[in-house]
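Mind having a look at this structure? Questions to follow.
Complex shown without one protein chain; remaining protein chains in place.
Up next, chain A:
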Amino acid sequence: MAKSPETEHPNKAFGWAAKDKSGVLSPFHFSRRDNGDNDVTVKILYCGVCHTDLHTIKNDWGFSYYPVVPGHEIVGIATKVGKNVTKFREGDRVGVGVITGSCQSCESCNQDLENYCPQMSFTYNSIGSDGTKTYGGYSESIVVDQRFVLQFPEGLPSDSGAPLLCAGITVYSPMKYYGMTEPGKHLGVAGLGGLGHVAVKIGKAFGLKVTVISSSPSKEDEAINRLGADSFLVSSDSQKMKAAIGTMDYIIDTVSAVHALFPLLGLLKVNGKLVTLGLPEKPLELPIFPLVLGRKMVGGSDIGGMKETQEMLEFCAKHNITADIELIKMDEINTAMERLAKSDVRYRFVIDVANSLSPP
């Protein structure tokens, strides 16, 4: 007989899960495995609410397996470490991000690019290396192979640092990979949400000039005065967009709705690069002439490998980069999801798990 979530593992666990595609989250009893020789058990302090969590609980992408316990921006304390674990000790402040499993032996894994391993498994809504479903960080604790645990640097706050584990690496990795880090160059950041606001901060830390491209004029003051962007372009202002043609070396496009690439490609200089990070439901329209006439490029990226994620955390700690967050209690999560669907958050919700998640 198939085991239920409560009985498939030896240790009782508790969190909040979505049970169907209404996406409504509610208390959920399940279980977690014993701490194996390579594992670290993490008591969860905080967990960021990523837009992917919203997409998954509503089955927007068609591959959600309910019940879904979301959460892949996890910061906590190591309470147990297995006997083969060398990098962590009990009491360490650690992070867990988007992936918690990979084959650990293919070309991608050997290049520290576990995120491109064909057998990579996600922190939630995935089948883990032990063949059971993974449950994420909207829960009291999690057990993770040490390879997928990150040292949380001193000086990086646990609550506002949590979103770096997904949002941070998602913008940092392509900026490094596509060579978008030359000081003095001009970066455009399209979309000012969870990813976009972190991209502005990381861009400034690399010494780039940063322009935010947004459909919301109301975000200009924040973008410039609080986040440190050098300028702000309202995408519907055709005059200003025209004046900015051919001025940017790179664009990080964080917009996840279907949107026009043509005006963004126009902003790029010759040889310019646009990296798209959002996952719209339908394909985008790609005009080819601008690519050909200006030798421009459109690429994509998906989080980053574990080594790179650790490097990103150190970089952010060094430059005092954290996310701008709104701390919420676990039982406020459904309201938060409704607001997230309307982009009504500056710029990431983070669940105060340790102080507000209580089993009945």
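Methods note: a contact is a pair of C-beta atoms (placed from the backbone, for glycine too) under 8 Å apart; a residue touches a chain by one contact, two chains touch by 3 or more; residues count from 1.
The criterion applied here is as follows: contacts and distances are computed from a predicted model.
Matching "Enoyl reductase (ER) domain-containing protein", "COQ5 protein", "Trafficking protein particle complex subunit" or "Integrator complex subunit 11" against the UniProt entry of the left-out chain gives the name "Enoyl reductase (ER) domain-containing protein". Within the set A:9, A:72, A:147 or A:296, the residue that contacts the chain not displayed is A:296.
Among the residues A:149, A:171, A:277 or A:306, only A:277 touches the chain that is left out of the figure. Even with one chain removed from view, chain A keeps its contact list with that chain: residues 108, 116, 177, 246, 261-262, 270-271, 276-280, 283-302.
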